[in-house]
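All protein chains but one are shown at their positions in the complex.
Then we have chain A:
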Amino acid sequence: MQHVSPVREPLVTGGKTYHDVTQDICRQVEAKPNIRWMAALSVALFFLGVFLYSVYRTLWYGIGEWGLNKTVGWAWDITNFVWWVGIGHAGTLISAVLLLFRQKWRSSINRAAEAMTIFAVICAAMFPVLHMGRPWLAYWVFPLQNTFGSLWVNFNSPLLWDVFAISTYFTVSLVFWYTGLVPDFATIRDRAKGPIAKVAYSLLSFGWKGSAKHWSRYETVSLILAGVSTPLVLSVHTIVSMDFATSVVPGWHTTIFPPYFVAGAIFSGFAMVLTLMLITRVVFKLEDYITLEHIALMNKIMMVTGSIVGVAYITEFFIAWYSQVEFEQYAFINRATGPYWWAYWSMMTCNVISPQLVWIRRIRYSIPATFVLSIIVNIGMWFERFVIIVTSLHRDYLPSSWVMFSPSIIDIGIYVGTLGLFFTLFLLFAKFFPVVNMAEVKTILKYTVDNGPTYTGNHGHHDQAHQPATHGVPASAPVNYDKHE
């Protein structure tokens, strides 16, 4: 008796050869920008303009341009910060954790996911700086040796931990992403025709030659960076959550925050990855690389993390009741039934109820449904942070200071503006950088003789495309799965 493993579904469909992979991915980089990309970029640039204007108002006149007040000292700024950091998490998770777990399916999405991480962290990093009353002194939060005497930073402050967490996270993510890009830049460099492209891509590829030694080092570095990044997935949002958890504000002062925030971050990150992937795959015709299977897998992760988050929401209420602390209890009653009830229930609907639809197979595999779901989750996760920050602050200990918060036009401008910044960066990335990791995707092409990858492919024979692709040198020996039967 023997066990026969089922045949795995191919991770890349459409019978791509190695050459096809190079062609498909490099086409975006080498071709003239298409009209859809141009249109998308102009929209993104418009919102980037909104961002710049709002930032100008903030820097020139002060934080008073926002809707904050004496009681609610943080609102959209930190909501957006946490939201963007959370979004970034999926990229790291996909590239690092899934690499360590040898999840091969990650190969076709990790590049874009990592890019998303970096751009999301850039957007996130805007807020800790912009929300400062005197952002030109932002460097004071670094433990710099200085000429100001014995001044030093406060290692008790979670904001300082944030500084370290975010800067480490950004640096590691950037290095990891860039390392993965090097072989692909080399590929583009070798194919480049224009003089600028030649110079630019040779600089970017750091003299990559593709030798065995290079590949060996590449693998090692990737593994090390994956190892370094993995704790970061947990630590960054843990530390962000401590901004709240270590305070005395009822509704913030909660020990459940670290795991709850990490789960929330992965949840929202996957939602954002899905949103972006679904668009990229259509715009750049990458349906064969980002398959329905990918989408279904990511949907499952979203559902699981969404459920964790849902449990956390309920736990908070339980603990508030169990603690018998008056202020804590009121904070949660107020959260669900007070003046911001609509924000709470939007959050619950978007984050807890809607991901459960993924149990239905048809929804899991449906592109439009997934797209809508991913947007809903992103909205829900934004509301989660808003609920935590604003509804906790607006009614804390002394009823005399209870207030309402409403955003100003500049608050809104900065938020949609960071979306503009994000998409500008993402679109530039999608145009000038390879959006799919060519080198790694080539390692997961399906091994068959009939339809397997070859080194030369069957290009130039497109008129014979109906014929089985038997030309060229096979990438491996033919495998007969049935031979032991």
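Basically, contacts are C-beta pairs under 8 Å (C-beta built on N, C-alpha and C of every residue); 3 or more make two chains touch, one makes a residue touch a chain; residues count from 1.
Here, contacts and distances are computed from a predicted model.
Selecting from "Spermidine/putrescine import ATP-binding protein PotA", "TAT-variant-translocated molybdopterin oxidoreductase", "sn-glycerol-3-phosphate transport system permease protein UgpE" or "Cytochrome C oxidase subunit IV family protein", the unshown chain of this assembly corresponds to "TAT-variant-translocated molybdopterin oxidoreductase" (UniProt protein name). Checked against the full complex, the candidates A:29, A:44, A:85 or A:141 give a single residue touching the omitted chain, namely A:141. Among A:97, A:160 or A:444, only A:160 touches the chain left out of the display. For the chain left out of this panel, the touching residue among A:43, A:249, A:282 or A:444 is A:249. Chain A meets the missing chain through residues 61-64, 67-71, 73-74, 128, 131-135, 137-138, 140-141, 151-154, 156-160, 163, 243, 246-249, 325-327, 330, 333-334, 337, 393, 395-404.
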